[in-house]
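Only a single protein chain was left out; the remaining protein chains are all shown in position.
Labels for the chains are A and B, by order of writing; each one numbers its residues from 1.
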Amino acid sequence: MNTNSKLMIIIRRILHAVPSVIGIIIVTFVLTRALPGDPAVYFAGPAATAESIQEIREALGLDKAWPEQFWIYVSDLVVGNLGVSISTGFPVAEELARRLPASLELTLIALIFSISIAIPLGIAAATRPNSWVDQVCRLVVTAGVSLPVFFTGIFMIYIFYYILGIAPSPLGRLGIYFMSPPHVTGFYTIDALLVGDLEVFWAAFVQMIMPAITLGIFTLAPLARMTRASMIQVLSGDFIRTARASGLSRGTVLYKYAFQNALLPILTTLGMVFSFMLGSNVLVEKVFAWPGIGSFAIEALIVSDYVAVQGFVLAMAILYVILNLTIDIIYTLIDPRVGLDG
Amino acid sequence: MDRRNFLKTAGVAAGASVLPFLKYLPAEAAGRNDTLVVVTGNGPNSMDIHRKGTNRPSYQIAVNLYDRLVGYSTKTLENGSLMYDYTKLEPEVAESWAIAEDGKSITFKIRKGATFWDGAPITAHDVKWSFDRAVSLGGFPTVQMKAGSLVNTDQFVAVDDETFVIKLLKPSKLTLPDLGVPVPIIINSKLAKKHATEKDPWGTEYLHRTPAGSGAFMLDRWDPGQQTVYKRFDKWTNGKLPGILRVIIREIPSASTRRALLERGDADVSLDLPPKDFAELQGSDKFTISGVPIENSMIAIGLNLDFEPYKNKLVRQAVAHAIPYDQIFKQAAFERGIPMWGGKSAKPETIKWPQPFPYDTDYDKSKALLKEAGYENGFEVPLAFNLGLAQWSEPLCLLLQESLGKVGIKVTIDKIPGANWRTAALVEKKLPMHVKAFGGWLNYPDYYSFWVYQKGRLFNSMNYHNPEIEELTEATLHLEVDHPDYEPKIKRMLEIFFDEVPLIPIYQPYLDVAMQKKVTGYKYYAHRQLDCRLFDKSGSA
Partner (left out) sequence: MTEFFKHLKYVLLDNPITLIAGIMFLVIVVVAVMGSAIAPYDPLASNAALTLKAPSWQHWFGTDQLGRDVFSRVLVATRLDLVIAVSAVAISFIVGSFFGSLAGFFGGWWDLIVGRMADTIMAFPLFVLAMGIVAALGNTVENIVYATAIINLPFYARVARTEVNIRRNAGFVSAARLSGNSEIRILITQIFPNILPPMMVQISLNMGWAILNAAGLSFIGLGVRPPDAEWGIMVAEGTNFIVSGEWWLALFPGAALMLSVFCFNLMGDGLRDLVDPQQRT
């Protein structure tokens, strides 16, 4: 009975996502068509004449009416053809496949950093509510989320690289003298480990430290707050009182019982934070010369490369939908309360 | 031993045992002097300069990885910088050439023993295929070829493997120099044709990603958006073999990071820094700043004659007198250029170009002219600039806004992003007032007039039309400089430019490049790309 109703909920959630995807496709199309700048002019290059521009406009199909262009766009999409980027000359799908691992790798490291600070802080704050520990925790994480991300990034480069010289040069994913490991996942750290290459692993890892910290500082607040709130809620529950009364050690009570039960809302926040990071790393990538999808999007937008922007936005949006769906599904599967009234 | 050195030596030790995985470059002591590290803002988006939509940074591929029939020789400026000399060409793939008696053709002798990277010999057939491609694919390359009167494929004849003939439509002083610009590259036609298809007879798909040339450098790897790496072609015979074995060009979007990298020694050469940074690094003994005035180029204000007040010459002259030249030169350009104001007379004394226009900052004169034109109370006008050039454009516009306010002209500032700029300024020509930064590859005032002052031309964003200028430009474009008609016609042309001022120049900008002291051999070209063949790091280290 239970599994059936859970399955129903999952299927329903997947179906719910479909109209969103349709909406996304339409909005993406309209938005990119509204971008200023004429791709035909860009393509025609310097020294083009009005005739050659018109020729190119026809070749790109830009002279057709919007509904017709939309139809072409959708039919291409269905076969997975995201078009060829005007500014880079490569198929958009290829660009995304090349750049997505770079962003994902950075985001994941940033997330790990964020979690490793936010959760202990949140737990500490939860166990001593309203004490000075709680206030300090609140101040620290709020400060983190109040700074513009590019500001933090540039100051970090200035202080740790330029003045102190302890940070590696902000050149991107690898230092000058290192070449990327053979491509398996696109994550340089994992790929390097797969061939047992510790130098490249380390080289790739150190390049991520500063950008990951910059990104991670920004997400301390939601994680710490949710941890604190969730833990407080759980700690006030009856079963905790019982566990304490039974004489279980503080550590056991805290980690074995309280934390595990507080996990669910934390997981949801984690998902939200991850998807937020993936979208907002645009600025961090610009500052640290990180060749991810964020910098791809900015460059494409500035030159009004509508094909690339379309492809990027669509890919990101679908990624989000899948991500949120996955979290919903995990939540549904884990939470024993869901599905009981199904 | 700092961390970087530790990694290098540890790496060498480990690397020696896993030789096939060349996961990093040899980091022995000598290695560093053979490798040049360049940081720039934007990188190439194609390996093929003939392709439509290829961006400016891609031209460096044409310059370093491909050869041309001829190259430009080198001249040394007073401050020691090296510069190309377009009046003296030197052999590259063509070891000699001769202009026919009747002036209607040029015959080139292809160098014996010159080969492409794959060992195939360079023949006149490769040259013909490449030139045919350049004039057939359309777009910018075709137009550039046309500037040198290279228009039809039947102008190019491969008499035999070693002899190539260009038939001229008309004799022009621009033809030979046009052979040295980045566009007429010589492609390995056999290799390219192997990858050509019926739908793609010129091999554009293949050449877009993989260069097939004979240049002094080969492509080691290309990570679009991140870096381009060249390695030396050791069998290069079309000139002196380069002293650098490897060139690593990294794309770093943030200008302040580029500067930091240079100052900490992690980069050898840095391009595209703000003029302020170049001015500051100039005095340092750790760096060499090569500042060469960009030829045939001026930073100017364009006044659109479609905008009512600017239809009146007096108003344009009034604007020319209300520009805070000195302030802009010092605060926006940090004096990285040559002033183009304050000329002494309304009639030019020489045909030197660019030369200062006869205007100064003079608010009284400006107000008087406005009054005479009937605009005593001024008017409102938007001033536009290209967001991509904001580093110096923005302060320039702010100063201009303030200054014009003093004579009653109320300016609002429009920041226009990249692609939209070209459309609005150059295609639709609808910007009433804007910043112009055109620079011509062939250094003649008639060439400038051709692109900027003639009616309907792409860079005539001022909608300027003057029949006398049309006539003068047509007459002088293909005329030799020492022809008796040339000088008087050019002088008349400049006189009109001075008087009509649809375009008000402010300064001729420098092309600045910052290098570590031990890097020598930087040579300035009109195409503004780095020619890595002359670089050397071993000399004064």
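The working rule: a residue touches a chain if its C-beta (ideal position, glycine included) is under 8 Å from a C-beta of that chain, and two chains touch if they have at least 3 such contacts.
From a predicted model like this one, the values you see are computed outputs, not experimental measurements.
Q: Based on the whole complex, identify which of A:Y73, A:F90, A:F113 or A:Y320 touches the chain you can't see.
A: Here the residue in touch with the unshown chain is A:Y320.
Q: Contacts of chain A with the missing chain: which residues?
A: 16-17, 19-20, 23-24, 27, 31-32, 34-36, 130, 135, 138-139, 142-143, 145-151, 154-155, 158, 162, 221, 225, 228-229, 232, 276, 278-280, 282-283, 286, 297-298, 301-302, 304, 309, 312-313, 316-318, 320-321
Q: With the missing chain put back, which residues of chain B would touch it? List them for me.
A: Residues 254-257, 259-260, 263, 274, 276-277, 280, 327, 330-331, 387, 390-391, 394-395, 397-399, 401-402, 412-415, 417 of chain B touch the chain that is not shown.
In this section, only the chains that are shown with their structure count from here on.
Q: How big is the gap, in whole Å, between where the Cα atoms of chain A centre and where those of chain B centre?
A: 39
Q: Quick one: in the complex, what on chain B touches chain A?
A: Going by the criterion above, the answer is residues 4, 7-8, 10-11, 14, 18, 21-25, 27, 37, 39, 45-46, 51-55, 138-140, 143-144, 208, 221, 223-227, 248, 250-254, 256-257, 260-261, 263-264, 266, 387-388, 417-420, 422-423, 426-427, 451, 458.
Q: What residues on chain A touch chain B, complex-wise?
A: Per the stated touch rule, the residues are 36-39, 41-50, 52-53, 55-56, 86-90, 95, 98-99, 154, 157-158, 161-162, 165, 169-173, 175-182, 195, 197-200, 202-203, 286-289, 291, 295-296, 299, 302-305.
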